[in-house]
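Omission of a single protein chain aside, the complex is shown with its protein chains in their original locations.
After this line comes subunit A, so read on.
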């Protein structure tokens, strides 16, 4: 502005940039606090005594840490059984999901077969169909098959491919050079061998992403168990937790203790495999249009 004279320090670009960054950082810290506060609240409530929970104004740090809340709540209902059921369903489903989706994705990425592009468009368009539209007839189908009150309706669909995972893995596999596959074919390898010996090892990061997402999905699934599982001994943690609320009513220290417990494996998974969560989202974003 004023020529000749050097700009004052608060007029320099660097200063302005620093002010902006400080402001943004403060905003982000405030936002993070807001995000973390509910989680802190959950943990703190889970450790309080019922009297302290009812107290007004509420306390942020429990006066005494009642870790016994966790033990008592866990023993109030068959949580051990429910946890094992959930792990079983999630584990089998995850294995199926990783194997089947990568097999299907390999075909869409690397095998030239008739009608491949049309079929792939159908795969993508099924992502636009709301799950609720097919829920009622699926229930009718599974109940006619006599699968109600078994784990089959929760597990079998995982072995029949998921459009999103097929898409995600296919995008990843497209990045693997064709020459690698051509060379293996010239050496006399079949597609099954190529998939197993070449594709699976090379796409490990994407497979881990799919594994984590499917495990999470199965772990958090409420609808499936709600629809198909009747026996309390066959419940998963989600539906178990839902009925647990009916048992303990508004005993929030127990409810929060079990909520923390059910969320904990997912949080641990997230912190250990964070990279794959983030990669998973980025793979799907790499395909605009």
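Here, a contact is a pair of C-beta atoms (placed from the backbone, for glycine too) under 8 Å apart; a residue touches a chain by one contact, two chains touch by 3 or more; residues count from 1.
In the analysis below, contacts and distances are computed from a predicted model.
Visitor: Hey, which one's the missing chain according to UniProt: "Sugar ABC transporter permease", "Inner-membrane translocator", "Cytochrome C oxidase subunit IV family protein" or "Assimilatory nitrite reductase (NAD(P)H) large subunit"?
Guide: "Sugar ABC transporter permease"
Visitor: Could I get the residues of subunit A that touch the absent chain, sorted low to high?
Guide: Subunit A touches the chain not shown through residues 20-21, 24-25, 27-28, 31-32, 35-39, 41-42, 45, 53-58, 100, 103-104, 106-108, 111-114, 116, 119, 122-123, 126-141, 143, 157, 159-161, 166, 179, 182-187, 190-192, 195, 216, 219-223, 226-227, 238-239, 241-242, 245, 252, 255-256, 258-260, 262-263, 266-267, 270, 274, 277-278, 281-282, 284-286, 288-289.
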